[in-house]
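In this view, the complex is presented without one of its protein chains, the others remaining in place.
Moving on to chain A:
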Amino acid sequence: MSYQYLLLLLLSLGVSAVEVQRPRGVPLSKRQFYEEGKPFTCLDGSRTIPFDRVNDDYCDCEDGSDEPGTAACPNGSFHCTNAGFRPAFIPSSRINDGICDCCDTTDEYNSGAACQNTCRELGSKEREIMKEMAEIAKEGFLLKQQLIQEAKSGLEEKKAKLAEVQVSKKDLEDKLEALRTVKETAEQPEKEAKERHLKAWEGKLKFESLSTFTIIIASYVSVADLLTHSELDPDSDGSFTEAEAQVKHFFLLDKVDTAAFESVWNNIKEKYVSESNADIPAPVETPQEETREPVPENDSEQYPEEDIPEEEEDDDEEDEDEDPDDGDYKVSPVRISIRFMKDDHDLDLHFVCRNLEKEISFDFGPGAEFAYLYGQCYELSTSEYIYRLCPFNRVSQKPKYGGSETNLGSWGKWTGPEDNVYSLMKYEHGTGCWQGPNRSTTVKLTCGKETVVLSTSEPSRCEYLMEFTTPAVCQEPQSLYPDAHDHTEL
């Protein structure tokens, strides 16, 4: 085995005079465990062997520590110094396998593989890239600070706008006074009359500016839903009539008394939520609080071209399932009116309010640095398709040469790892695939000066991956590569 030592000696002398002598494949940090001439104790302490069994091409230690420089141990690892580049550990199975793994060629000392030392080249290349990246990061980080500032003022603006809406609450109460008349009419037994009045009510509604709040309630707590909740039955006669429901409904509308509503809501929330597939947010009093409340994902009001959210369908089903006795029960006029409203494009003002609310509610990052992406779209053109990413909204794909657009997913959530949540975006529930899942897209965010879609791919059928650069994820440059300078010295 002495020739191996000779070889080792020659090698270590050859590579660098500074390098301290140690068995092949041992990092400097572990040199003290391999003391020439003294019995070697496996690093897991499992046994002690004569020193000439270190790197003798036979595995004696369970942990592989006696063969740092040969492939004898299945679990060993080999340290390449890679002077000029970055040191590395490779599995010892890559020693002398004929493939150059270490840029300093030290892993192939006996395989006949003709490896070139590429460390310097790699090192300078890496330094160049790192420099470039540091520059990008620096500029990107500056941009990010700007973005944070802008987002801050933007948010305040929006909040102020909302507050305006809140002010018009008083206004609203007046309108509701009018509605109270409708309520009384609704209590009359004559159906025809009721409908006539409701129509009038409906007409009024149509032209009034209701607060967003009302819409939320109307959207999620329809008469039909209330009917299914007997805890709301005021006279406990077991017949929770439509009229009563409407009363209740209007009561809620009437007062716009959030405290009262909350108490009712808390009563029904649990049951309601548990019975519904949709994510129902608890309505909250102030917009400030609402910013922390997620808006239902499948709420499509932001996209007026789309259908009414599915939850209405569910409501119908629940009605049928749970109220078999109400066989002749019909969809309440109030609901009809609400549906009508939803379809009505005249309600632009409401949508503005809703959108405002929604925007405020998004998680735009710790400093809202992603807020600038909201309402924007970014495109990437490939040989076949044009991909379109509208952050916090949706991802789509359109064939270049005709054909309709495919939805690759709507905004879902941040899905980065715990320590870097804002590095991945998930868009889900896109167009369904034949025999497969609904399309979804993961957007990987990397630091860049520009906001650009870099690439798209479809690693799995209908699961897309998009690479996206934005200054919003840039970190403070100095923390990026803490020891970048150390390597250059080697």
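What we mean here is this: contacts are C-beta pairs under 8 Å (C-beta built on N, C-alpha and C of every residue); 3 or more make two chains touch, one makes a residue touch a chain; residues count from 1.
As a working rule, contacts and distances are computed from a predicted model.
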| message | I notice the complex is incomplete. Of the names "Glucosidase II alpha subunit", "Ribosomal RNA-processing protein 43", "Aldehyde dehydrogenase" or "thioredoxin-disulfide reductase (NADPH)", which is the UniProt protein name for the chain that's not shown? | response | "Glucosidase II alpha subunit"
| field | Selected residue (touches chain absent from view) among A:S124, A:S460 or A:Q475 | value | A:S460
| remark: Residue positions on chain A contacting the omitted chain are 56-58, 71-72, 74, 91, 93-94, 97-99, 277, 317, 383, 433-437, 457-463
